[in-house]
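Structure incoming, see below.
Shown here: the complex without one of its protein chains, the others still in place.
In this document, chain identifiers A and B correspond to the written order of the chains, with residue numbering beginning at 1 in each.
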Amino acid sequence: MFKYIFRIFLLFFLFTATSFAEDSISVETRACLSCHRIVTPGIVKDWEASVHSKTTLKEALNKNSLSKKVSTNSTLAKDDIVIGCAECHTANSELHKDTFEHNGFKVHIVVSPKDCAICHSKEVEEYNKNLMAEAYGNLKDNPLYAKLIKSSLEPSPNTLSENDACLACHGTKVEVKDKVVKNTMLGEMEFPLLSGWPNNGVGRINPDGSKGACTSCHPRHSFSIEIARKPYTCSQCHKGPDVPAYKVYVVSKHGNIFYSEEKNINFKNTPLKAGEDFRVPTCATCHVSLIVDSNNNVIIERSHQMNDRLAWRIFGLIYAHPHPKDSYTAKIKNKKGLSLPTELTGEFVKEFLISKRGMKKRENKMKKICISCHSTSWTENFFSKFHNTIKTTNEQTLEATKILLKAWEKSVAEPSNPFDETIEKMWVEQWLFYANSVRFASAMGGADYGVFEKGRWYLNKNIQNMKEWLMFLLKTKEVKN
Amino acid sequence: MFKYIFRIFLLFFLFTATSFAEDSISVETRACLSCHRIVTPGIVKDWEASVHSKTTLKEALNKNSLSKKVSTNSTLAKDDIVIGCAECHTANSELHKDTFEHNGFKVHIVVSPKDCAICHSKEVEEYNKNLMAEAYGNLKDNPLYAKLIKSSLEPSPNTLSENDACLACHGTKVEVKDKVVKNTMLGEMEFPLLSGWPNNGVGRINPDGSKGACTSCHPRHSFSIEIARKPYTCSQCHKGPDVPAYKVYVVSKHGNIFYSEEKNINFKNTPLKAGEDFRVPTCATCHVSLIVDSNNNVIIERSHQMNDRLAWRIFGLIYAHPHPKDSYTAKIKNKKGLSLPTELTGEFVKEFLISKRGMKKRENKMKKICISCHSTSWTENFFSKFHNTIKTTNEQTLEATKILLKAWEKSVAEPSNPFDETIEKMWVEQWLFYANSVRFASAMGGADYGVFEKGRWYLNKNIQNMKEWLMFLLKTKEVKN
Partner (left out) sequence: MFKYIFRIFLLFFLFTATSFAEDSISVETRACLSCHRIVTPGIVKDWEASVHSKTTLKEALNKNSLSKKVSTNSTLAKDDIVIGCAECHTANSELHKDTFEHNGFKVHIVVSPKDCAICHSKEVEEYNKNLMAEAYGNLKDNPLYAKLIKSSLEPSPNTLSENDACLACHGTKVEVKDKVVKNTMLGEMEFPLLSGWPNNGVGRINPDGSKGACTSCHPRHSFSIEIARKPYTCSQCHKGPDVPAYKVYVVSKHGNIFYSEEKNINFKNTPLKAGEDFRVPTCATCHVSLIVDSNNNVIIERSHQMNDRLAWRIFGLIYAHPHPKDSYTAKIKNKKGLSLPTELTGEFVKEFLISKRGMKKRENKMKKICISCHSTSWTENFFSKFHNTIKTTNEQTLEATKILLKAWEKSVAEPSNPFDETIEKMWVEQWLFYANSVRFASAMGGADYGVFEKGRWYLNKNIQNMKEWLMFLLKTKEVKN
């Protein structure tokens, strides 16, 4: 009883002490802030630095069409408040399995794209067409992934390890497991106990059933567009040998200029004006952002689908291939019934992939961006070189595949799990580390990476190593030991 | 004779010409500056940029207790002077074997922690409890290190190579070898000739017998707190595959935000205010700095011991294990008499390691920092995942160890030096490169690194490679060649 009186008193005291642009902050958010300013100051300060904390929905809706970042017409109950804690953490509360009673409010822990869609519907819609939105299922629903996990994580399945590894980027499944009572500054309180949490993976399965985490790229309570536009953000998941986009960018001329001139680039403006806001692109410039010319003519529309300027998928699978038609790829089946967009020998499984015309259309979108700063000849020649690289890296992957097929045929390796023996792991690296690296280097102009760092040198060395390893396997096959 | 008159004249001239905040610079330091402004302008300018050059001891002592960086009560002879060349390079001169007569002053080359302790006694005391302070002896007094060196540097011992390799970070032994006469702008002068110099390793053995080099992290004559707080400093020694802390930080969400927002972080303030001075931590934030909340309540005390917020030692040794009780680890002996904190099969040598209670205490200190910006559930779950990683990486190291033990048992490898044969080197990489990398990635949230870059993929591939290599060794054992 005393506890409750104390709480009410404290809340009252804190309310009146709050001074931050109070009028435009909702009563509910002010209640959140009153305690969280003390218990999690980092979160509150991060939010205070955001555009959300300084912009009412009305102001956001009144921006001109090129500058507008809010894409919905539906309004909140009140549109003259800024977007604070309560606006997101109590939205759609009935849909969230992680909703809990918290000082009189129905709060949920995991804010999801469905919540963000209240204001940013177009972006969420586009994102759902993105392979990333399906990043969880695209792994977990593909039987080959289970085999890869079995041979690359612990022998016995371990969810925590999987969450810490592949699913850290792909997204975990966040579920309410139990409830837990904790001591807080306001006495004992009950909270939901989540599994698969914390996680900001791009295809996270949220407790409301939605997919993705906008904070992957717009972290964390500042929801910053600037951070999302900087290559450091993409690098979190696109840096390793399986997706070395960032490493290649760094040694490209674009990267060279970016790091030298970063302070002169305007990461805030919407839309981005070519030549004025930037004289060198970042990842977002070419793959996501709305770009206009000096007269505000649109060069390219914003896209959170991200791959709609990309014709080829150049990593993660055995051969480079046209982008899948659909973002959910686990449904793809090749002739052998495997969930792969190509046969083992490289032929495309065309029915699931975009057409040549579709590829052309996407490539043309990308070229529009290139020619803001490069001549059309420059651009055309650049793409010709890239297409040549697609062809030769696929050929060299096929060469490695043939060695593996021979090892299987001669029974010195065993195909039931294609990922667990040494020669199989060599083969995996051929496409997962080397062929893709060469392609990234070619696509983005980072030759240094594509030659000796993880490129053509290894692509060829690996073929030779596989040959000699196979020779040792064959020659020692009959020896008893 | 003429030479001396010239010198006196020159010194007089230069003295009077000096204009830099002259009153608060000691006469001795002004003498240093008069020549060194000309012969080593870079050093002088670096010092001029320092807090030392602008703050008298009295001013430093008068700061309020949270802001104070000077921890001693003992005062210099004069406390109204700034800290210049002479204050450090002539301090404790009788203790320094590298002290030499230099234009009428007793100067030593290598300023040591003992000199710094005149003003910063608490920091030096804490640092001495740090494993880093013993980084020289922890290697050189451990017989296993001699074996590693024998198989990883040149076959015949070479001090210069060792100084250039392991001891560059660990610290060399700096000794006076001889004297040497050099021509200078003031005529011939005699200087001590040092071996093991230059070096800024963290456990450097100084000519005054003290251990460490404060300039490792506070380089070089600016003694900057800002530089020490930036991750670039730690990365000098904590970036390679043996200690990939920096590489993991870069691909963590913390790193993502740091690089995007670096310009908005206040690296100067003492104490650091959570949420205000920083909205994202650097290495120093979590491992060293004094942090307060908005009301100047202390969240965590400053610590130059650095590992007192760390329960587990996760790198450099075969298995992750509780931190050693004592900073000098060469005295640890396991059942086989090896200087290792675990048995070869992973059991902890408990008497030398901190207790479970001690571990809990340290981990709780760290969690206090986490919950400035994260909920307690977030924090608890994060540590659960980390503990799972400790367990599984130790298991997978054990799996590799068993393969090695079999190779020794079957006499296809020879255990007298456990580091020199191929299968032994594979085993070393299992724990020195891969298991530790997975742990760092788990501890700091850099999944990208812990999977394909140097993580779980290799941890498992290496076990398979060791198995097949052992098979080749066994199968070819009896073949004459």
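In the analysis below, a residue touches a chain if its C-beta (ideal position, glycine included) is under 8 Å from a C-beta of that chain, and two chains touch if they have at least 3 such contacts.
Here the structure is a predicted model, which means the values were calculated and not measured.
Of the listed residues A:146, A:257, A:290 or A:405, the one in contact with the hidden chain in the full complex is A:257. Among A:62, A:184, A:266 or A:376, only A:376 touches the chain left out of the display. Of the options A:141, A:175, A:293 or A:343, the residue whose C-beta touches the omitted chain is A:293. Counting over the whole complex, chain A has residues 250-253, 255-257, 259-261, 263, 274-276, 279, 293-294, 371-378, 381-382, 384-385, 388-389, 392, 395-396, 441-442, 445, 447-453, 455-457, 460-461, 464-465, 468, 471-472, 474-477 touching the chain that is not drawn. Although one chain is hidden here, its contacts on chain B can still be listed: residues 37-46, 49, 109, 151-154, 158, 160-161, 163-166, 168-169, 180, 182, 191, 193-194, 197-198, 200, 219-220, 222, 224, 226-227, 230, 232-233, 235-242, 263, 420-422, 425, 432-433, 472, 476, 479, 481.
Just so it is clear, only the chains that are shown with their structure count from here on.
When the CA atoms of chain A are superposed on chain B, the rotation angle comes to 120 degrees, reported as a multiple of 5. One simple way to say how far apart two chains are is to compare their mean CA positions; for chain A and chain B this gives 35 Å.
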